[in-house]
Each structure stands twice: as structure tokens, then as C-alpha cells.
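Only a single protein chain was left out; the remaining protein chains are all shown in position.
This part shows chain A:
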Amino acid sequence: MSQEESDISLIIAQIVQKLKGSNLYAQLERQAWGSWEKRILKSLNSMCTELSIPLARKRPVGEQKELLNKWNEMGTDEPDLSLFRPVYAPKDFLEVLINLRNPNYENGDSLSFRTHLGLIQVPLKVKDIPELKECFIELGLNTGQLGIDDSTQVPPELFENEHVRIGQKVLAEQDSAAAQQYVRQGSPTALRAELWALILNISSQPEDILYYEQLKTNVIQHDLLVDSLIYKDVKLTASNDDYYFVFEDYLYQVLLCFSRDTSVLSHFAYNSASPPKSYIRGKLGLEEYAVFYPPNGVIPFHGFSMYVAPLCFLYHEPSKLYQIFREMYVRFFFRLHSISSHPSGIVSLCLLFETLLQTYLPQLFYHLREIGAQPLRISFKWMVRAFSGYLATDQLLLLWDRILGYNSLEILAVLAAAVFAFRAVNLMEVTSLAAAEAVLADLSTLKVMPLLQIFLFATVT
């Protein structure tokens, strides 16, 4: 493990050295992703030049000491962030997706696709409701659910008590596969932290804690431009959230380390996107001058910190929180902001959402389209953030139970469609995009499981 430790330090130090006084240039690999990459890097570079801040630098010793002292309350630090802006926001990313044409696709059904009137123009295969019902069979009306069958009107003897007992048994036997199956019906609040750790195969071994400490050391020693972007994002989003503001300091402790974690790069092996690879000015194409920036290959966008925030309700030990988040990211969240044809990728989710709406709520769909309120323009931000910050925390955790349980993000698209179905009556009466946004502005009172259940199992198909 110590070899890996010194490897990370070496890599970071090398990056810092290479980036001294340089800008980044992208090598265009594929049309859409390439031009997007170029835009992001341009944004980073211009911030770099305008603000005269290097992309990376080694901190002087005095500054290192100061940061170490403040490690538990970086939230009180008030660096001047007014000139920083997020590299991109979800809506910018949506524009990229809308303009996608002819990428690699899996079993596209181009015949029926010609009638698709949504924004996504990529003929990927998505499930219809009968297929979703098969897939999400445990959400059916005859199966007990947490989020429905634990409400006050239902005596706990009918479902809840037994469900809790089974959960305890699963934990006692440390059965990861059983845990994954189990949380499809929701996880009891008291068991959730352990169950998720079991499903994600996270057990805090000494080497894991050491690894986290090593990342922390990197943060102390080197300052990256993206750090300021992270600060800005936390201040703009999580710090203003009714539920998550309390955990501001944890978010820095996780995200600053995350951006230096080169092991995250490995997820790109199964991600058909690639990390933004760049070259030092004047050395385009020369591999020894290539850098992944930031070291983990993930450029944070506006709202990124909201992936971490809900996890603070479950884990308050920083290295455990870090591990859980990293695993959630490389298994799920990365798919929400990279372009691929995977069924859980954001492109498929968008298409699934639009198709569900157009097929099962055609009147609503056409009406919204008519008034210039393409539904995806409203629901996109929900899906990109996996609904974090939009739902009440207890509801969000019930939703994420199912993401883990089914190992799929498709439920996000189904929920988005279910929300539209739920508010259909009001939406039919609006006459502008702004009014439609207003109807859907506040999701904090929604109960996700009844919505999902009704949409999937009680709608006439």
C-alpha cells in the first residue's frame, strides 16, 4: 500500500510540475465529446489566465500548516470566489446532448424513432412500461414497500416489523447479494448505512483509512484550481440547502480529496467517455506531456457537491463517507454526466423519460411541447443530480435504496415521468415554460414510492 501512496504523491507532484505556467489543450477524439471537452478546457484556461491563478501549485509551508489547522472547518474560510464561475451547469450539458447525432448505439430501433418528438435525437433502445414492470417487479402493488407500507395507517405487524427483522439477518450474515435484493423494498433508516456499505463492498480497513489520509496530505501540499470550483459549488448549493447546510465542512473534506484520487480514473475503462486529457501548450500529441486534470479526471460542474450531501446523513466518519461516495460515483453518478449508450447513461435516461411521457401521457406531452416547454428541459436537472436537493431527504434515501437495489439509474427517469403524471392536471393549464417550471418547482412534499407504484402498476397501458 505504501507503494501506491508514494505513487499518488509522485503523480500529483508531476502534474503540478508539468502544469507550471501552462495551459491545457484537448485532443479532439470524437465530434460531440471532443467539442464539449474543448469548451470545458477553454473555460478552465480562461479562468486561469484572467485570475492569474495556476492550474496547480505547491503550497508554501506556512499555508500548509494553516490549512491543516482549519481542516475541520474549511467552511469558515472565505476566499474570494466572486470571480470564479462553475465550469458548466446541467443546462449546458443538456444542449450538448440535444445536439448529439449518430453516435455508436445499441440496437437502435430507427423505424419507430422517427415519430419521437422529444429533444433527444439518438435512437437508443429504452424500456416501455410492461418491461419496466418486469424489471421493477418488487415495486408492485402486492409487495410491501418502505415508503408506503410503513405509514401511520398501516399496523407495523403487517410488513414493517418483519422487514426490519430480515434486514438485521442480512446484516448479521454479511450477505452482499441478499442486501442488494433486500433494499429493493426499501431500507429501514437504522440499517441503511450498514446495508449500503455491504452492497458497495465497503469495509473500513486500516489501509482504506491510510489511503484517505494520503489524499488529505495531497490536499494540504498542493493547491488545484478546481479546489476553488469545489468551494464555489458547495457555497452555492449545499450550503443553501435546508437539509445539507450542516454538513458543509464534510463536503470539502470529501471533494477536495476526491479530485486528487487517481484511482477514480480507472472507471473510465468502462465509461465510453474518456477523461479530459490535455497536453501542455506546444506539446500537443506528445504523451509524456499529457495530463489528466484534475488528477481524478472529473471536472466538477454546478451541483456536483449534491452527490455527496445526502450521504452525510448516513456516515459521519470522513474516510468512510469518502469511500462510500467514491464507490457510488464510479458505479452510478459518473453515468449522469458523461455521454454513452449505456442504459443507465444520461442519454438513455433522457430518452426513456421522453418516451414514457410521449407514449403514456401524449396529451400532456404535446401540450407542453406546443407551449415551448419541452418536458426534458425541466426534468433534466432532477436526473443529473439523481434528485438530490429536490426531494426531502428521507424520500431521496428511499429512492437511492432502489438505485442500489436494482443497480440501475433508470428509476430516475421513471420517477421524473411519474412526477409529471402526478402534476398533469396543473400542467395542462399552463401556457409558458416559466409557468410549467413553477408548477414543478417544489418537489419537497412528494412521496416517491406511491408515485412510482401508481405510475408503473396502476396506469392503464
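We take it that contacts are C-beta pairs under 8 Å (C-beta built on N, C-alpha and C of every residue); 3 or more make two chains touch, one makes a residue touch a chain; residues count from 1.
Throughout what follows, contacts and distances are computed from a predicted model.
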item	value
Chain not displayed: protein name in its UniProt record ("VNG2A protein", "Large ribosomal subunit protein bL19m", "TTL family tubulin polyglutamylase complex subunit L1" or "Globin domain-containing protein")	"TTL family tubulin polyglutamylase complex subunit L1"
Chain not shown: contacting residue from A:Glu50, A:Glu73 or A:Glu437	A:Glu73
Contact partner of the left-out chain, one of A:Phe159, A:Phe247 or A:Phe380	A:Phe247
Contacts of chain A with the absent chain, listed as residue ranges	72-73, 75-76, 78, 150-152, 188-190, 192-193, 239-243, 245-250, 312-316, 392-394, 397
